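Removed: one protein chain of the complex. Kept in place: all other protein chains.
Read from first to last, the chains carry the letters A and B; within each, the first residue is number 1.
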Amino acid sequence: MKTLTAVTAVMMVAALYLAFVWVPTERSMGIVQRIFYFHMPSFVVAAVAIYVGLAASIGYLASRDLRFDELAASSIEVGLVFDTVNLATGPLWAKPVWGIWWTWDPRLTSAFVLWLMFIGYLLLRRGMEEPGTRAAASAVLTVFQAVGAVIVYMSNRLWRTQHPQPVIGGGAGSGLDREMWVALLGCLAALLALYICLLQLRRRLERLRRETDGLRRTLYSMS
Amino acid sequence: MEENLKWLWYAFSLAWVIHLLYVASLGRREKKLREELEALKAMVEERGRKQKAAGEAGLAL
Partner (left out) sequence: MGFLRATLAIALKDLRIERRSREVLNVAFSFALVVLLLFSFTFDPSGEETRAMSGGLLWLVFSFAGTLALNRSFARETANQCLDALVSAPVSGAAVFLGKALANALLLLALELACLPVFGIFYNVRWSVSFGWLLLVMALGTWGFTVVGTVFSALTVNVALREIMLPLLVFPITVPALMASVQLTTVLFTGEPIAAEMVWLRLLFGFDLIFTLLGLALVEYVLVG
């Protein structure tokens, strides 16, 4: 864990350098455009988080091993953090550049729907005590949500082709220079490392909870 | 250009704040769980000692 944290720290510093110093300032949007280098990768990490959650959920349903459930819950919670960052930084980039805080384009709408899905998952878990039923319910929910998220994005894109709207963040065709790609991918790598770090920290919490649950059961059986 | 710099700093700071708040929340929850774990371990030990003593007293009879 210590090496992981150290590596992540180094990658974050490198990413900061890439995004704020190395990459040239974008011509039309100016310095504010640099928000893009941590705004976009945050969404990618959130998407990775839900698909890790999906894999873990399928793993639980197949094996009934609670460790899969712990991984799923941890991934979803960390994913929520990254999606929150995405949703929070988006408007701060959009307002100075495009003059509006928000638009219901496919990307932003999907980010918001994903956020609501994360919240729903975590609230469901909070309302269920028994680990087995909670794990099964969460797993089924994640499968539905992960599939649903893709369909939401696709249907939003379909809607957009019929009702063109202001697209924040440049259209699909807007190109990125080679250096911008490097900065973007560098930041993505650093944020993925951060995701793994936070994931491990969160999983530790689940393991502790499992231990306390076990002790509580022992205590109960002794009385 | 200067005007837009403030937006960049807002976004950057906000991103960091969100992550730091989350790490702080994780730390707080972990501390609580560890304390709970210690308390439970102590209770299990005490219960075990009592039962052992009761068992020996029973045998002695």
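Side notes on the structure shown:
Definition applied: contacts are C-beta pairs under 8 Å (C-beta built on N, C-alpha and C of every residue); 3 or more make two chains touch, one makes a residue touch a chain.
Note that this is a predicted model, so its numbers are computed, not measured.
Put simply, the missing chain touches A once the whole complex is considered. Residue A:117 is the one among A:54, A:117, A:183 or A:199 that touches the chain missing from this view.
Per the touch definition above, the residue from A:13, A:158, A:176 or A:222 contacting the chain not shown is A:158.
In the full complex, chain A touches the omitted chain through residues 61, 113, 116-117, 119-120, 123-124, 127-128, 130, 132-133, 136-137, 139-141, 143-145, 147-148, 151-152, 154-156, 158-159.
FYI, only the chains that are shown with their structure count from here on.
A straight line joining the Cα centres of chain A and chain B is 24 Å long.
Residues 1, 3-5, 7-8, 10-12, 14-15, 18-19, 22-23, 26, 29-30, 33-34, 36-37, 40-41, 43-44, 47-48, 51 of chain B are the ones touching chain A in the complex. Looking at the complex, you find that chain A touches chain B at residues 30-32, 34-35, 38-39, 42, 78, 81, 84-85, 88-89, 92-93, 95-97, 194, 198, 201-202, 204-205, 208-209, 211-212, 215-216, 218-219, 222-223.
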